[in-house]
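Note that this is a trimmed complex: some chains were dropped, and none of the rest were shifted.
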């Protein structure tokens, strides 16, 4: 089977996200790196792409040039990854979808809810794939968690509790470091800081595992480092359409937490816990029974989990291969086998609606606000 | 040094709390069990007290009889523990204080804020000790945490995050079990279920370690088992007087959590974490540095921690000896050396004010409410 052709926009030399996507796309041998517009400096980007093995005529200077170049080729790329600064995601994603490309967009998919709804409509109209890189949902044991909820192993979910907290922005003396500061400046980050950056992954995962959507929320934001205009700590209480109660804490000043992203789901007949720093296990307790450790690779896990695991039980698989799992799902989807777990434009717009709802709630002392995009009300 | 004389009200045969207090009082040999009114059935209580070694003339039928019997003795008890049903705490505690006894009251100290304020005033007036059994604060490593905050090891505390969650009331088919049901029935439990039962320990500990008081709060309550009138899950956002942001989650339907009581404090220059299921360690991270494990028994811990540890490093000490530490502090206080860490009537009334504030907030969609007793505003 020939490899699929893959192009990337952004992710230039020195970025973290570029190598993560390249590894994700290449690791399983289903894509080849065919085209790229990797840097906002045209020559730098072309040069870097060539060094990474892209043919000279497909090493582009910017995304417009790449779009013009690729759209008329018979051997056009099968998938374009958008890994540019946040504010540009909408325009690029829109343009590529409209020209008939499949797209994997980094989060956030857009900056506004309107833009997000536009992307959903365009994706539907064109029939093209628009995926969003909520890559944590592609960890094998997260897929298992969702399968267990769907299978009724917990009964109806009553409560979901999730955290995404770290302390890497906890040093006030480092707060002016440009790599930190932009996240708390509305001019660069938009309406929200830590919630939009990290919390939104947790909110997506709550929806993903519970197989339900956030309906309304109440938020409490804090800028614990007072020079920050945007929040560095947030608590979101929410309710899902099916009635599940949600609690989400996110922080960037939790000194000592490294990557404290975890989720617990409690239902009528059992509870589950998963933590991103120990991603190959799922902790399960049936009501009235003992806590059990479910291991990636044990017999009897769901099809999705088996498909997205590469090595035997207790051989850890980490974050880069969760990204690779998104590409596995995309390769299948491009080949015609849509994978139910692949996060898409609807997920993207729901996240954006939740961010804006949380910001509005926090400004109004935690008033409860509808968190759904208008199109999904 | 002669032992101090100790009496107990409540804690009859078959209760959990009775043996915990007896062990706490006797373990270190500083008290002898001298008097008791252990059961609401007078004869049963007298008989049980005698079997536990109390002299016949001090094995009483009820608390009034005990009060009458003890107050005129020259060798009256030095301390009375009140471990009766919650609604009776106020009257008993008040009566004993007024007759010049030192009291250790189980939590909640009272059912209302007014009653709580009354106890504070009486204790002050009489000069007697009125302690409240927030026993978790007497774990050696919790004392160490407070000492570190006071010493400035974290800088100013920005954020405190605490949970007290378990799943032992998560089985709806067991919800009518009388041992479970009373906690969710206003007739027996008062205005709050899980928050008043467990969450209040977490709130006390936040104040205790941060050495600050809760000023205002916003609450979200849920009865995830719909037959319950009172909440079985609650989230409290709060602010302390000094500006510290607080987050508190408590649940009794978190199936798989056994005794999920933990606390994290994050300040300007470091973070701390303590968990009640692993109480002999404290996890500390200085900003920009590595996470360290502080062990009970290591050199250099604070005086309070050393005084309240009994065995060498890494020999675990558990919950019953945290209760015993309260009695150690009480013995010292009765001997004239008041211990700063001993929870007192002010803690009791602050807790009650927070419970009532949370209930009011939850009823009003999370509106922020002053959580202080009027006397401390």
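Just so it is clear, A and B label the chains in written order, and each chain counts residues from 1 on its own.
We adopt the following convention: a contact is a pair of C-beta atoms (placed from the backbone, for glycine too) under 8 Å apart; a residue touches a chain by one contact, two chains touch by 3 or more.
None of the values given here were measured: they were computed from a predicted structure.
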item: Subunit number of the complete homomer, 2 shown here; value: 4
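Rule of thumb we're sticking to: only the chains that are shown with their structure count from here on.
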item: Between chain B and chain A, distance of the C-alpha-averaged centres to the nearest whole Å; value: 42
item: For the chain A and chain B complex, residues of the former touching the latter; value: 158-159, 161, 165, 167, 170-172, 218, 220, 222, 224-225, 233, 235, 237, 245, 247, 249, 251, 253-257, 264, 266-268, 270-273, 283-288, 291, 365-368
